[in-house]
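Quick one: the structure is below, and I'll ask about it shortly.
As you look at this complex, bear in mind that one protein chain is not there, while each of the others sits in place.
Each chain carries a letter (A and B) given by its place in the written order, and its residues are counted from 1.
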Amino acid sequence: MPKNWKSFSIFGGTIALLALLPLFTNRSDVLTWSCLTLQYILLSQSWNIIGGYAGQVNLGHAAFFGLGALTTRYLWLAGLPFPVSLLSGAFIATVFALLIGIPAFRLRGIYFVIGTLVLAEILKVVIDTRFPVASALSTETLLTYSLIPRYYLSLMGAVLSVIAVYFISRSRLGLGMMATREDEDAAKTSGVSILQNKLIAFAISTFLAGLAGGIFAFYMVAIQPGYVFSPIWTFDSVVIVFVGGIGTLIGPIIGSVFFVLLKQWLSLHLPGGSHLAVFGVLFILVVLYMPDGFIEAIRRFGKMMTLGRKPAVQGR
Amino acid sequence: MVQFLAQTFVNGINVGALYGLAAVGLSLIFGVMRILNVAHGEFLMVGGYIGFWLFKLYGVDPFMGLPLVGIFLFLIGIVFYKVVFSRVAKFHEEVKLKNSLLIAFGLYLIFPQIAMVLWTADERAISPKYSGQAFDLLGVRFGYVPLWNVCVAVVIVLAMYLFLNKTYFGKSLRGTAESWKAAKLSGINIEWTFMITFGLGISLAGIAGVLIALTQELTPVMGMPWTLKALIVVVLAGMGSIVGAFVAGLILGIVEAVSAIFMGPYTIAIGLLIFLIILVLRPRGLFGRA
Partner (left out) sequence: MFEVNHIDVYYGELKALWGVSLTLDKGEIVALIGANGSGKSTLLEAIAGLLPPTTGEILFEGVRLDKEPSHRIVELGVCLVPEDRGTFPGMNVLENLELGAFSKRGRKEKEETLHVVYGLFPILKNRRNQLARTLSGGEQQMLAIGKGLLSRPKLLMLDEPSLGLAPLVTKNIFEAICQINQTGVSILLVEQNVHIALKVAKRAYIIENGRIVQHEQAKNLLEDKRVRQAYLGIHST
């Protein structure tokens, strides 16, 4: 595939550079910022799989992030080796996903939307009630806390998610997903197994989300259990995907970078949580006027300016 | 023991009536427009706050103020429809529904922030003079306010039923809910119908908000839990029945009240359980058609 050489080498080069980053800098703010961005890439790509490629709107994504986070955290702090805890977290997330997915996907789309929303909210309330106290790392763990392994873990997670999306988009599964997204009835008559496609997409999506949660749980010094179930996590994923370009490989990557930068900037200049309101408005504007993504719209606008005429509108 | 159960039953009805009222607006909007308004609770919250401020600043009795809140939220609903939701009308149906969902989701994130800035995160409640009063009947306690709430809710649902089944415009709403194409071809102005329906649904949410604020706390983040209750009720009731939504709300209220006895603070999980049970055993809900 000679024409893909360029993209592969760019991708490989970027990973190499990122892998070498800790060697070049010691600054914890750069590492923190990069760590968060990479985690967001993982989380948003995971939503991209179900929301972008499979076209099923999951408004309860935080549930799976949270399940992964709490499971990983408690198993790890209980003494289990971290890799086991991490994978268990992701696995639990997927189990809950199938709990909702299997009954919901057989029915109309809104049942999936309601189901994921209900799951997320109920988990949040139950966890908040049952575990109101924040979990903090013990002093000895704190002493050995280092950003570096967490950075590499986040990098691996992000790379994994990009590879997953890459292979899905080129596989038969991906084709089936996208066909289902575009026209479910037509897909069915073409022999696509709707239920299977949606379930597999959902399973992969929530597994990665659980992974993101687990990595986050490893990364954070102290966690308030209810926090990882906050709808913020769903919203962040969705905004990133939409801003970057839904259903594309590179969209969530660009979106994550843009998002983290913007969030940093906004929280410096705006009080409390009101950056949320700004993101909310931005999100709505993107949905209404720039469905292909904010970044894409800027690109097209730029092209329009330089070429002096409107480029052909992409058909959908 | 019987008394205890009866009391639980009455408590369940008190809350259930509110669940039902919250669900009716959501069901109406979804039925006619196929928009799942996940920001429904946010408008409920706004209605509650407006009722609160009318009471606190101008001494307007919350029940007397209901028509005011209703009209105000009706207008807010129309504005939101025109400014935000109607813009997705130009897309194809599938995309239209997904985008409406996402927009409502965006609103769900924005409203609490704005409410917090405007009214602070402090918990409030509407407490007129007759607030805590109650009477006893056969050992069961009936609070005046919850009783009034139930009555108001019943009256409103009845009014909705009459509107939808006995008035020409109401019938056109039902027709639109059945088929947009058939409605258009009958000479029904669908955009106008959507606008009015949305306003009506939001108005119902606002009224529910005031009633809720009379018996529970008012906070900027109360929206989503109520949206959720409304969603579960709508699934329980099934699509297409307004009165069914109200009855399902009552049922949910009673089931929760009874479960609370042995589930305590985890009663909320009942909602998820009910949702899953319905999905597996009877997807079209208790009263749904088709």
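Everything below uses one rule, namely that a residue touches a chain if its C-beta (ideal position, glycine included) is under 8 Å from a C-beta of that chain, and two chains touch if they have at least 3 such contacts.
This structure is a prediction, so every number in the text was calculated from the model and none was measured.
Asker: Could you tell me which shown chains are touched by the chain that is not displayed?
Answerer: B
Asker: Using the document's definition of touch, tell me which of B:V117, B:V154, B:I188 or B:V221 contacts the absent chain.
Answerer: B:I188
Asker: Of the residues B:Y58, B:Y168 or B:F262, I need the one that contacts the missing chain.
Answerer: B:Y168
Asker: Considering the whole complex rather than only what is displayed, give the residues of chain B touching the chain that is not shown.
Answerer: For chain B, the residues touching the absent chain are 92, 168, 171-172, 174-175, 178-179, 181-191, 240, 289-290.
Just so it is clear, only the chains that are shown with their structure count from here on.
Asker: For chain A, which residues are in contact with chain B within the complex?
Answerer: 55, 57, 59, 99-100, 103-104, 107, 109-111, 113-115, 117-119, 121-122, 125-126, 129-130, 231, 235, 238, 242, 272-274, 276-277, 279-281, 283-284, 287-288, 291, 316
Asker: Of all residues in chain B, which touch chain A in the complex?
Answerer: It comes out as residues 30, 36, 38, 84, 87-88, 91-92, 95, 97-99, 101-103, 105-110, 113-114, 116-117, 224-225, 228, 231-232, 235, 265-266, 268-269, 271-272, 275-276, 279-280, 283.
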